[in-house]
Structures are given as C-alpha cells and as structure tokens.
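Quick one: structure below, then a few questions.
Just one protein chain is left out here, and the rest sit where they should.
Letters A and B name the chains as they come in the text, with residue numbers starting at 1 for each one.
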Amino acid sequence: MTALLDVRDLKTHFFTRDGIAKAVDGVTFSVERGEILGLVGESGSGKSVTGFSLLGLVDPPGKVVSGEIVFDGADLVAGGEEAIRGLRGKRIAMIFQDPMMTLNPVLKIETQMVETVLAHADVSRTEALTRCREALLRVGISAPDERLASYPHQFSGGMRQRVAIAIALLHEPDLIIADEPTTALDVTIQAQILAEVQKLCAETGTALIWITHDLAVVSGLADRLAVMYAGRIVEEGPTSEIIANPLHPYTRGLIESVPHGKPHRSLLQQIKGMAPSLLNLPEGCSFRPRCPRADDACRRAQTLGTPLPGRHVRCVHPYIEG
Amino acid sequence: MTIVADSVEQPVHPKRVAQDSPVRRFARAFIEDRLAVAGLAIFLLIALLAILAPWITPQNPYDLAQLDIMDGGLAPGEASFSGMTYWLGTDPQGRDMLSAIVYGLRISLVVATVSLLCAIAIGIVAGMTAAYFGGRIDSIIMRIVDLQLSFPAILIALILLALLGRGVDKVILALIIVQWAYYARTVRASAIVEIRKDYMDAARCLALSHRRIMFRHLLPNCVPPLIVVGTVQIAQAIALEATLSFLGVGVPITEPSLGLLIANGYDYLLSGRYWVSVFPGIALVVTIVAINLMGDRMRDVLNPRLQK
Partner (left out) sequence: MLVYLIRRLGQSLLAVTAMAFLVFLGVYAIGNPVDILVSPDATQAEIQATVQRLGLDKPLWDQFLVFVGNVFHGDLGTSFVYGRPALDIVLERLPATMELALVALFISVAVGVPLGVYAGLKPDSIGGRSVMAGSILGFSLPNFWQGMILILFFAVFLGWLPAGGRGETVNVLGIPVSFLTLDGLKHLLLPALNLALFKMSLVIRLTRANTREVALQDYVKFARAKGISHRRVVFVHILKNIMIPVVTILGLELGSMVAFAIVTETVFAWPGMGKLLIDSINLLDRPVIVAYLMLTVFIIVGINLVVDILYSALDPRVRLSEVKG
C-alpha cells in the first residue's frame, strides 16, 4: 500500500526585495494512513510554510517552486489550484496556530461551520446544521445551539480552538495538518486539546501532521518525527528512537534543551548562536556555525543518509554510539 | 549615544557609516523610483519658472500698457498684428496666457509655500507642547485639533474668507488655520513615541532645559513624518487655494492665481475658447501631480512600517 501523502523534494521560496528566502528547500517525507507525524523545528525553520505548501495556501511573495506533493496518488503541485481546492477542508484539513485569529470575527460560528459543510456536501441547510452540532459535541462543546449563534469573540481561546478542530473534523478528512495548535493556549487547556485530538484521530483513522517547536509536546503524541532546520529536514525516524538516541547534533541540542527529567538545578543545555537568515544560508550544512562537531567536511553539500535502519539523518558526523 | 557608537565604528567600517547616513539612504531610495525623480524634476522646473517669471515671460500680464485689446481671444499659436506669436493664445483682454500662467503659478506657489511653512511651525510648537507636557495641556490642544479636523477644510476656509474678505494675505491666513492641525497631530504622534523611550528619562535626569530636550532630541524624530505629511499637504494647499480662488473668495483679481485664471476663463469654456481655462488648468494639474509623485515615494521610503 502506498503512503497517504508523499512529499518529494518540495521547495517553497519567498521572493522578497532583499533576495530569495528559501523557506522550504528540498523537503521529503511521507505520511501513512492514520499515522501521526511530528514536524519539529525552531521558528523560521520552514515547518509552517511546509504545512501551508501542502494545501496550496502560501501567500505571495512565497511560491512552491518545485517538488511533488502526492496525496492519495495525485500530485497536487502539478494539479494546480483546482486540484487542491477540492481537497481542502474535505480530505485535508488544517488547524492554525492562533485560535484568536482563525475564526472570522464578524461572522457567527454557525455561518463559518455551515459554509464548510456546504462547500463539499450537497445537503440541506438543516442537515448541515445537524452535522455542525454533532461536530461541536464531539470536541466536547456542550449546548451547541447556543454556541452556533455566537460570535467568536464570545469564546475563550481554548473554546475557539475546539471550534476550529470541530470545523476540521466536519468532513472526517484523511489528513489533518495542525500548525502549533496548542502554543497559544494555557498549559492545562493544551493538554486537554492534545488528548482530544489524539483520541479523535484514533477513532476516525485520520492521519495527522503536528507542526511544533515543542519537542516535549510532540514526543508523547507522534509516531514519527521529522526535525527541520533552515528549510530542510535534518533528521527523521520513529519518535522513541529519536528521543532516546538523536543522531543529528541539532536534534540532540533540541532534546537537551528540554527541561524534563533532569536532576534539580542541573544546568540546561542550550544551542549556541541563532538560527541563520534564510536569505543568507551558510554553504554546506546550515547548522555548521552552531555545531559542536563541525569540521571542513561539513562545508560540502549534505545529503540525507541512512546510518541506522529506519533512521534518516542529514549529517556527516552523526552521533552513532559504539 | 549615537556619537559614541559612531566614533567606535568609524575606524572599523568607515564606508558603512557613510552609507548609513539617513539623508543619503533616503536620497538613494528616492531615486530608485523613476516616476518620483520625474516628479521632482518637473517640480523644480515649475518652481524655477515661477521664481524667474518677470525675466522670462514675453509680457507682464498685469501691466495694462502692454495689453492690446486687438490681440484679444487669439487661439494658441496665432500671431498678433505686431508679429508676436502667442503659443497658448490670449484671453479676451489680449493677455498672453503663457505669461499669465507663469505669473499665476508664482502666486499659487507663494501662497502654498508660505502657508505651509507657517502651519508647520505652529504645528511643531503645538504638537510638541502637547506631547511633552501631556496631561491637561495635551488634552486641550488635541481637543481643538480634533474639533477642527472633524470639519472639512474647505468649509473652515470659506468661513474665514467670507468674514475676512479677499486678499493674498487672507488666503494665506486661512490656509494656515486650516492646515496647522494636521502637523500638530503628526508631530505629537511621533514625539510621544520618542518620549516613551528610555533616553528621554536620561535627558530629563540630566536636567536639560525643556527647550533643549524638545528641539534637540524630540524634533529630529518628528522630521520624517512631517516631510511626508508636508508634501501631501502642499499639493492639497495648492488645490484648496485654487478652489477658493475659483469660487471667487480667494485672491483678488489684481493678483490672479491659477485658480482665478481658470475661473476667468470658465465663461468662455462653453463658447469654444477652451484655452483661456484649460491651459491654466493643465499647469495646475501638472504641478499637483508632480508633487504627489514625489510625496508617494517619500511616504514609501520614510514609512518605518514599510522598511525591512
């Protein structure tokens, strides 16, 4: 069986006045049906742009310049806007980062949900409303009728994100792209939403791409991880193996900077330096200026290698024990 | 603060510091836009024409001795009996339109420039006083500004001129009163941003005088937005003066600006002598468009929100 989503050598560039920013520069990964993939990286690493590229939602001056996005056998890049629009909201849904910004402030929840149903299903308004109510109940929102008649500003952030998730689930999509959906929420709400999404995906067999900068959040959720740095995936593999034994120096740095499970008062490790400007990337490995293991070999162009079975890493000096 | 930073950097990167001088950076960004450069060139040419009017025009349009009623109503390019060719025609009194337009430009530009400078001066004082002292002074000044800006400029100018009567000085006064509020608001907005920064506390702690803080520290930061508002406003001032004069409440007949020339020719428009009205109109439009082309570019270059 082929993968649900197969992304090959995707490049999304931003053509700014100061030059071309290669936000996504040759990203390759795949997602199986029902699988949860964690896409991890710092802000500016290109992980959100990757997500938007999948749905054809990159705003100018950004543009998908090359690569393939094969969803259930069809190439979305070659198919153009028309191919993607039919899938959006129906087979591929997206949840955004800031729930305060994702719902239109001047439209009732009802309007925003019903239009989503009607965009892909030929049903009556009453039928559409019934579906909306069900969807709200499923994400744990009680009294859906009252909620449907409300405007977004009458909801809390967590509640709005639930509504956004309910909208994403309306057509029981094959794939949900979640772009840091919990970052803007309180920690307690964060945990609830996480559990909710995990449960719903398991129930419906929906695959999930969870985009985050927070390794701690995604490690308990994702089946596999892909770590992005400066527009490229630097390491990819099963979550448990990466957490236990990160091969790329950047991944190791990320894991060591997470405060969990460390002796009290032990010093947190941090990655030195700052993420490079996408306009002016260093040649060879982009992480080279910040890497403790860098040497002259890192100045050459890097390829994704497979030093261990099922583990991919873009590094000439991976941490391989023994 | 900046002085210290410069003296450290200069020996290391002399070139970079020179490039980063704000005026140069502005000039470089400005000339990138060919339309804006064209606007600047046209405006300079117009200004030069207006300044040199008495020496370059074929006749002094207001010296009645030079006018010959026999030359009245000549079409553009027609020659008179005396052999002089009127490239833009003449009005019914035999006045050379080209000369009249250049003189008209002169009055239009003088009115706009003088009122602009006075309005800016008043606006700076009012805006900075409001921003610097805050509290009640601020709210009184800004109330007046808001009140005035809630009424259309043309209405206020008309009220004033209906009461004051015609005259170049009165038009200038009306334009000052109409315009100062824009500058006051602009200056206050940028001054308040600056006052909230830490170095202002430092300046106050050093017990520098109010005037020194206001003019040496605050004012320079208000200059870029003032330039932008000023360029837009000078075009508006020219247009407003022309409108007032067209309505017959602006400059007197003895000193016709472009607006009054257009109004004088308006009666002949329907009878086919379009040039008496249309050529001054074109001169007015070219002036305003040239200024706006510069203004648009300046706004792009000086607007911090658009800078990367």
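Keep this in mind: a contact is a pair of C-beta atoms (placed from the backbone, for glycine too) under 8 Å apart; a residue touches a chain by one contact, two chains touch by 3 or more.
From a predicted model like this one, the values you see are computed outputs, not experimental measurements.
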Selected from B:A191, B:V249 or B:M298 as touching the chain missing from the view: B:V249
Contact residue for the chain not shown (choose from B:L147, B:A189 or B:A202): B:L147
Residue among A:T2, A:T16, A:N104 or A:S156 that touches the chain left out of view: A:N104
Contact set of subunit B toward the excluded chain (per top definition): 147, 150-152, 154-155, 158-164, 235-236, 239, 242-243, 246-249, 259, 262, 266, 269-270, 272, 274, 277-278, 281, 284-285, 288-289, 292, 296
Footprint left on subunit A by the chain that the document does not show: 52, 55, 57, 59-60, 85-90, 93-94, 96-98, 101-107, 111-112, 115-116, 119-120, 151, 153-154, 164, 167
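Rule of thumb we're sticking to: only the chains that are shown with their structure count from here on.
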Centre-of-Cα separation between subunit B and subunit A, whole angstrom: 53
